[in-house]
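First, the structure itself, so that you have it in front of you.
Only a single protein chain was left out; the remaining protein chains are all shown in position.
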Amino acid sequence: MSVRENTEVTPKFDLKKQLFAEFTGTAALLCTVIGSGIMAERLSGGNLGVALIANTLATVFALFVLIEILAPISGAHFNPLVTLVVYFKNRSNNTISIVITAYIAILFIAFQLLGAIAGAWLANVMFELPVLQFSTHVRGGQGQWLAEAVATAGLITVILRSGTAHVKAKTSTLVASYIGAAYWFTASTSFANPAAVLGRMFSDSFAGIAPVSTLGFVVAQALGAVIGTLINQYLNDATD
Amino acid sequence: MSVRENTEVTPKFDLKKQLFAEFTGTAALLCTVIGSGIMAERLSGGNLGVALIANTLATVFALFVLIEILAPISGAHFNPLVTLVVYFKNRSNNTISIVITAYIAILFIAFQLLGAIAGAWLANVMFELPVLQFSTHVRGGQGQWLAEAVATAGLITVILRSGTAHVKAKTSTLVASYIGAAYWFTASTSFANPAAVLGRMFSDSFAGIAPVSTLGFVVAQALGAVIGTLINQYLNDATD
Amino acid sequence: MSVRENTEVTPKFDLKKQLFAEFTGTAALLCTVIGSGIMAERLSGGNLGVALIANTLATVFALFVLIEILAPISGAHFNPLVTLVVYFKNRSNNTISIVITAYIAILFIAFQLLGAIAGAWLANVMFELPVLQFSTHVRGGQGQWLAEAVATAGLITVILRSGTAHVKAKTSTLVASYIGAAYWFTASTSFANPAAVLGRMFSDSFAGIAPVSTLGFVVAQALGAVIGTLINQYLNDATD
Partner (left out) sequence: MSVRENTEVTPKFDLKKQLFAEFTGTAALLCTVIGSGIMAERLSGGNLGVALIANTLATVFALFVLIEILAPISGAHFNPLVTLVVYFKNRSNNTISIVITAYIAILFIAFQLLGAIAGAWLANVMFELPVLQFSTHVRGGQGQWLAEAVATAGLITVILRSGTAHVKAKTSTLVASYIGAAYWFTASTSFANPAAVLGRMFSDSFAGIAPVSTLGFVVAQALGAVIGTLINQYLNDATD
């Protein structure tokens, strides 16, 4: 997510490789979320608390690794809302180092969405489930929509704050830790990513979301992204 | 908690933004503690050990992130006793970089308390519970009061020690890890923060505390903060 | 795994000590995987979710420590496929600092395999089980073979990417975190290491693998290692 602050070598903007990184990273992320959800559900004997702890650990570890190894190439967005925030941020100033044009942003988002589906399918194949399936896990209601807005506002705030000069810690650690907390403190287990919504639609498991529930989640996430951007602007005026 | 030691740029003391950071950070912390408590209680099928493990992971992750991203603005106290310790420390010497006057200290504490309540209410709304509710979870007795004094003495010691030149690790990591341990080794699950006591009073859940139990906890915490400050003074005389 | 990037002092290539490090490190790794598996199985009352969480934590902690303390000596491969990848990489360029000839590679692999068996036996003795035993845990099928290929491709990618100048984080943290995720997101719980397959064959426990299942796993891992190497070559062309 977002961009490596300490990148000493200017990345070459080889678009093909950036798209490969966004596709592969988002696929790996979704495969982790869904695969660990399936494994956790199978092993935890009906104790969903145990299952969500396992799901949390796997997601935190994977996010940390994926951001570390792919951020130097593409910025490791893996999330259409992050790409949009970076795009609009780029238009107003230059604090984020990988420049993204409207054309690139659209391609990033397309490859994230394709990657999310590929990741879900890979999990399905590995666990010998039907490749094409749809979740029957209905999620929604005012509480969960609020939760998605909160989760996404927090995610965007964490990503943008971690790009400031004051924070020495890595974006990778902050984003992974944030999601580790948000899985538990939000009523929706914090999807916070339209690509994650799309991918998880294709898994009828612990981590899935029914197609009928996707629109509400994505709208709430978009609102959250706007709120997160505004919070960050307010805070940055104070400290930069 | 406490202050970033490596801040290279002197923070501008924009009081409004500091209060915003204290309010938001404390709200996020309490929302995490209470929200993850509700989620953990719902999912863990009555196994409170599983629930407290989940509650611990969420709190550790959240504390780390919140201190990292908000310390450059306000010092990331989120705790009236931390603000008071920093205030009295400032009066005697200058080792802590954000200067706090009595006026600012009072405002910090007010916004922390408001934030704690807001965080509890946000959790209640997200989980579709009545917004205004009071905990019926009575906590107390000599063991738990001792536990709160120990927990707070430890917290203050960790914060003040992590401000010394010898310790290179971040306050964020140390405070988060400390609380992760204290949730388990203290008989009270380590509130260690009067703002946390206030916020958790407004949640009739796993993480709640009945209004009748709050005074004992806060008194014990205040004593612990004094002990922690004295321990630190003794140790600092030796090494600084 | 792979080689310390920041090694300031050129390691002396004392082959005996390198082999000692590979033997001891692989033994410690397998002893951790199998020992924690036995302990977890005994304590978790039949909840395999709890057992795999414990197994994951122990493995992540051990990998981090073993790579940290032994990488300066031998590169901390502990895995024949990692040694082979480093060997072929060395032949084409010099980005990896410990030069490995074909002769050394063969010795490394031999000591890894011996270490893996020794580690399994040590776990058996500590837990007062028959020293020589064979797993009856049959694993395999297309899903699990795919899973092993994916797991190994990911491991090799993580190791090779963490050797690039862009990534400041340590190989130790990345590899340990990767395996922590892969234990859960792959259908095979991610062996990703022929030495691990060999060692785990000698334990009729939670972590074991029946002799009849080993060939499929190793072939899948070898394919995964090739894929991981190709992914890395593609990505490196873009950014180095």
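By written order: A, B and C. Residues from 1 in each chain.
Here is the rule we go by: a residue touches a chain if its C-beta (ideal position, glycine included) is under 8 Å from a C-beta of that chain, and two chains touch if they have at least 3 such contacts.
All values reported here derive from a predicted model rather than from experimental measurement.
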Quiz item: Which of the visible chains would the unseen chain be in contact with across the whole complex?
Solution: B, C
Quiz item: Which of B:26, B:56 or B:152 sits in contact with the chain that's absent?
Solution: B:56
Quiz item: With respect to the chain omitted from the figure, which of B:100, B:174 or B:225 is a touching residue?
Solution: B:174
Self-check item: Residue ranges of subunit C at the interface with the undisplayed chain
Solution: 4, 6-9, 11-12, 14, 16-17, 20-21, 24, 28, 31-36, 39-40, 43-45, 47, 50-51, 53-55, 57-59, 61-62, 64-65, 68-69, 72-73, 122-123, 125-128, 170, 172
Quiz item: Taking the full complex into account, what residues of subunit B touch the chain not shown?
Solution: 46-53, 56, 60, 141-144, 146-147, 150, 154, 157-158, 161-162, 164-169, 173-174, 177-178, 180-181, 183-187, 189, 231, 234-235, 237-239
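Here is the rule we go by: only the chains that are shown with their structure count from here on.
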Quiz prompt | Furthest chain, CA centroid comparison against subunit B | solution = C
Self-check item: Junction residues of subunit A - those touching two or more other chains
Solution: 47, 50-51, 53
